[in-house]
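To keep things clear, I will list the structure first and then write my remarks on it.
Removed from the display is one protein chain of the complex; every other protein chain stays in position.
So, chain A:
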Amino acid sequence: MIKSELVMRIAEQNPHLYQRDVENIVNAILEEITRALARGDRVELRGFGAFSVKQRNARVGRNPRTGETVDVASKRIPVFKTGKEMRLRLNGGAASAKKAAVRVSA
């Protein structure tokens, strides 16, 4: 599923909203998460997972093809940790079994 499909599905469930509104909603959510991470904050969404930011120190890397050494600058990377409920659903928790039954078509 890509973003536009997500927007379409949410719009179908909410006939009173314009697709453009739904698009704005999805973007607002992603933007808020991005901003939080850019500030170095953690984003915790129960039942889904948590985003956090980790610091990677500068290091000397190597171009694997040529063997040349390259300086890699320190950077911050986003990290996602799957939440407990999501982990269970991925591995056939009760909720996912129900969903699979519903999803005959599509």
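Note that in this section contacts are C-beta pairs under 8 Å (C-beta built on N, C-alpha and C of every residue); 3 or more make two chains touch, one makes a residue touch a chain; residues count from 1.
By our rule, contacts and distances are computed from a predicted model.
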item: Chain not present in the shown complex, as UniProt names it (candidates "Oxidoreductase", "Carbohydrate ABC transporter permease", "Integration host factor subunit alpha" or "Cell shape-determining protein MreC"); value: "Integration host factor subunit alpha"
item: Missing-chain contacts mapped onto chain A; value: 1-3, 6, 9-10, 13-14, 21-22, 24-26, 28-49, 51, 53, 75-80, 82, 86-87, 89-91, 95-96, 99-100, 103
